[in-house]
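Part of the complex only, each chain left as placed.
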Amino acid sequence: MIPRYSRPDMVAIWSPETRFRIWFEIEAHACDAMAALGVIPKENAEAVWKAKDVEFDTARIDEIEAVTKHDVIAFLTHLAEHVGSDEARFVHQGMTSSDVLDTCLNVQLTRAADLLIADVEKLLAALKKRAYEHKDTVRIGRSHGIHAEPTTMGLTFARFYAEMDRNLRRLRVAREEIATGAISGAVGTFANIDPRVEEHVCKMLGLIPEPISTQVIPRDRHAAFFSALAIVASSIENIAVEVRHMQRTEVLEAEEFFSKGQKGSSAMPHKRNPVLSENLTGLARLVRMAVIPALENVALWHERDISHSSVERNIGPDATVTLDFALGRLTGLIENLVVYPENMMRNMNKFRGLVMSQRVLLALTQAGVSREDSYRLVQRNAMKVWEQGADFKTELLADPEVTAALSPAEIEEKFDLGYHTKHVDTIFARVFGA
Amino acid sequence: MIPRYSRPDMVAIWSPETRFRIWFEIEAHACDAMAALGVIPKENAEAVWKAKDVEFDTARIDEIEAVTKHDVIAFLTHLAEHVGSDEARFVHQGMTSSDVLDTCLNVQLTRAADLLIADVEKLLAALKKRAYEHKDTVRIGRSHGIHAEPTTMGLTFARFYAEMDRNLRRLRVAREEIATGAISGAVGTFANIDPRVEEHVCKMLGLIPEPISTQVIPRDRHAAFFSALAIVASSIENIAVEVRHMQRTEVLEAEEFFSKGQKGSSAMPHKRNPVLSENLTGLARLVRMAVIPALENVALWHERDISHSSVERNIGPDATVTLDFALGRLTGLIENLVVYPENMMRNMNKFRGLVMSQRVLLALTQAGVSREDSYRLVQRNAMKVWEQGADFKTELLADPEVTAALSPAEIEEKFDLGYHTKHVDTIFARVFGA
Amino acid sequence: MIPRYSRPDMVAIWSPETRFRIWFEIEAHACDAMAALGVIPKENAEAVWKAKDVEFDTARIDEIEAVTKHDVIAFLTHLAEHVGSDEARFVHQGMTSSDVLDTCLNVQLTRAADLLIADVEKLLAALKKRAYEHKDTVRIGRSHGIHAEPTTMGLTFARFYAEMDRNLRRLRVAREEIATGAISGAVGTFANIDPRVEEHVCKMLGLIPEPISTQVIPRDRHAAFFSALAIVASSIENIAVEVRHMQRTEVLEAEEFFSKGQKGSSAMPHKRNPVLSENLTGLARLVRMAVIPALENVALWHERDISHSSVERNIGPDATVTLDFALGRLTGLIENLVVYPENMMRNMNKFRGLVMSQRVLLALTQAGVSREDSYRLVQRNAMKVWEQGADFKTELLADPEVTAALSPAEIEEKFDLGYHTKHVDTIFARVFGA
């Protein structure tokens, strides 16, 4: 995570201020629950809320931590400075630091998921808009980088939409995976704290109590969370690579938006680089790299070891901030992508009708010409196009063996682009609903 | 995937015979649908089913492929040898090889998921049985590898159960991710084939039609599938590492089952190695390594490139076969794990009551002793245990400053293990249901 | 590793026959050394060599292993069947199975490295040949997929040569990393075997004695080995991606070789897919995926655990066989790559001289025109090219403000391609030597 690739809302989730705020809420709600259970006096629980609107002083907490060497104790000490050390004396009773830290991390990841879900929803809106705009903009479909059959730009946007829609579902599942909390003590037995405290705190924070924890919340949940992020990142790369291909000098079917005043890299007007999509390609790699350490974090020793902690202090903010930034950047890119339908048509016609050769072949066969003869007929006319730059349809119309089997109208019909786009509405209905 | 770490049912899914069988079904169902639509004659569609019970000859197909250099064409040629080349002439009409290959791959992955789901269900049954068996078997909980507070072996099994239960859900989602088919032609436009053919084929094969495909089914689905497998593998490692720790010479709280006649590695009876769990640790790494290439496969060029293919030819069988084997091995390991409750108790008592020092500290505080004095009292008695091997409770009972605050009965009560196990039933109810 | 992507020489290294042969050599050389030290009788050592030319019976060994459940013991039992059980009774004395297994693995990896080194040498020869062949074949250099300045196809081959030459060095270092053996006993203390046995065996097998081992040879060596393979694989991908770009329909500056009779995917002659380079892209992912598990294998527990074993049984053969196949495929691809110089020139001229605009800009500045004015002059002529398809040089020659600063000859000179290729020889000398 570096400022260049960050947006403030996601960064804020990972700030010390947010962290202390969440810690406060966990402790305060826990006091409420303990008071309700008669474990601590009601007035002490109420007193904690005096700090409700306090902006905790990060520098002061750091100062205390320098002495205590313990972040949660430092915070509690600082909290007592606001609440009064006598009133605060029941705060954290029966709890372990991990109860606070692990529940807090999941609150942060849940909020991060909320932002990412909103990001994808915005991206989906952009993709849908562009899909309908270019529903009928014909371009050549390519397999292996080689012209295959016609498709439409709308279908390209639609498939990105469908993929991102799956990612939306994955992010929602990921959010659910991580939206748990635990206040269960040193090894998760609730020896020193009533399970109803956990229930109350989780409820107030919008979490589900972790059914069984062991000082820590089990890390398969976090592995699932980061895996989901990695898949979203790979889909971003998928779209980015398409844009980079479209913007290539020889293809130029689309370009990232260039503002009026913006200079290309030089005096050359063609020198407009798809730097946003290239950047997204790199950012995807960064998000993905969190997966392996997240998986390695699952196998902790016995009830917990702390090897996961340094990993999560990094990948927690890094992967979510980078993905949030990437989704935002991609949405802008899609919204503003300049599409060149005429270039699409010119590219498709580069081989003057040859992309239709398969249809002609099929038609000849269906008209009763043997498979071998059909192939020979198509091939000899195709070769004239390929080698001499002839026009395929013209050649076919002039070939008596072809016209013996197919009427001019039938030949003409084979070059109708509508043949290829006739199911676009069907597909759109599948993707976007009727 | 090597025979040593393979089981026949999963291997069979990836055999050439199975693959050809699935190809046959795709082609035959497609013919039925085309016949129903009036695109091909009904009798030709029916004729294809003559090969219904044929065992396709893999060697013969290889022989043809050596000539045609194309696997699907080789298969179709061989199919025609069974059906009759005239009757078979409409087979595959309007379809591309990828329609067959990609739909087949997803059928295979779906079946693999079914086996893996059944594997996890068996593992869950074993974990549940052992959890109830050892619900009250007290052992010391450990954080950082260091004794913390008592827990029970049943809770250990229960948390593995809960984790694998989450994996069961993940595998079910993964199965859903991958249970789609596509018969949509060269770039996914259905130019040469009616979408209803795809619908029929998918229905007959238990798949959902891919809403939008582009010769290939989008690879974010496969990335999600292999990610789920990697998480399951990491959970296996989690359990394996616990067993390896328990079986350490100095700990010896459990051992992998050794059959009566089986020799350890030598004359030394203590030399029984946790080789199954060590092996599972390695297998987990193998399953996990499929994740990155699966994620890299998502960004194909335009409507498709074939870079994903060689990857999937390997990780498809490798990851599923290895995970299936690992789950089976782990289930056996859990079912037969030899648990040593008396060693658990002896380990816990290694520091003669010291694990209870926190409770004593808390009790002193609650009895009105200041925090500093309480700490000093506990510490000086703890030190006698630590340095001279004394018994903690005995020392406390002999310390007048302690007994001034706490009665012998109160001190005694602090050493009651029931304090730590009082919520085991609550947790079991959460994990296994009431 | 699947047959489709395998070559016999590398596969043979990993066959059971080769493994047993290496085991035999380790045991026989160890007997020689022990006899020389007077530890075992000379005649028993000599007797072992009776099996020198025996083809060990894999099926028989498997049969024995089914009983003994131990591969090395099964082999030794079978060896005794050849040597005579009395003569063979000193074989393996004082050794552990790992002495044999780990030393054998390193022999296999060393041989694999030898094949890979030879593979890269062949690839280098091919790259060098093509580099000189196309030293002066001008093509447009591209950054961000966008035309930048002219370069030559020879420089493209030369940079792949330089990269593969670095890989050659890396493979040699990797070979050195792995060319060690260990015969040091259960925990590496040589308690039961003299270090001179290790020295002799290593010398005879072309290995260096591992300075300090612990039943196993330390796994950082293997991690380094597989890391080197992964870098080579990434370089293969780098070349493959260049070919895939060159073969794109719109670019078509080169094509993978198509044999005369070979049909493209259809009647369309342009439909020749770069399937070899796409396949190489996928194979690179497969080789790379061995890196993470190899790194995870480094941290074994104490003197050894066996978690690395299942990993290496897979990635050992898989990564080396796949990389060997990929290097062979790439060499053929490079040797036969069809290069289209005229298409390169046509692509470069797509924007009719615009790629020279930077030189013109610089020349104007150097002729005393202010930077702002120079930019304006270049820009207004460039725009005519860009928007109206004019020729850049023609426009400049017709612009009085330009010709006021630059003579026609000076303008003409700016379009000299030789300006861009003048240092090609210098670079070739750097890459290939004077």
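The chains carry the letters A, B and C, assigned in the order they are written, with residues numbered from 1 in each.
Keep this in mind: contacts are C-beta pairs under 8 Å (C-beta built on N, C-alpha and C of every residue); 3 or more make two chains touch, one makes a residue touch a chain.
These numbers were taken from a predicted model, which means no experiment stands behind them.
Undergrad: If you can see 3 copies, how many does the complete assembly in this structure contain?
TA: 4
As a convention for this text, only the chains that are shown with their structure count from here on.
Undergrad: Roughly how many whole angstrom separate the Cα centroids of subunit B and subunit C?
TA: 34
Undergrad: Taking the mean of the CA coordinates per chain, how far is subunit A from subunit B in Å?
TA: 25
Undergrad: Taking each residue of subunit C in turn, which ones touch at least two of the other chains?
TA: Residue numbers touching two or more other chains: 244, 273, 275, 278, 292, 296.
Undergrad: Touching subunit A in the complex: which residues of subunit B?
TA: So the residues of subunit B in touch with subunit A come to 141-145, 148-151, 155, 158-159, 162-163, 166-167, 170, 173, 177, 185-192, 195, 209, 211-215, 218, 220-221, 223-224, 227-228, 230-231, 233-235, 237-238, 240-242, 245, 281, 284, 288, 291-292, 295-296, 298-306, 359, 362, 419-424, 426-427, 430-431.
Undergrad: Quick one: in the complex, what on subunit C touches subunit B?
TA: Listed in rising order, the residues of subunit C that touch subunit B are 1-2, 4-5, 69, 244, 262, 273, 275, 278-279, 281-283, 285-286, 288-290, 292-293, 296-297, 301, 305-311, 313-315, 318.
Undergrad: Show which residues of subunit A lie in contact with subunit C when the two form their complex.
TA: 140, 142-148, 244-245, 247-251, 266-275, 278, 292, 296, 347, 350-351, 354-355, 357-358, 360-361, 375, 378-379, 382-383, 386
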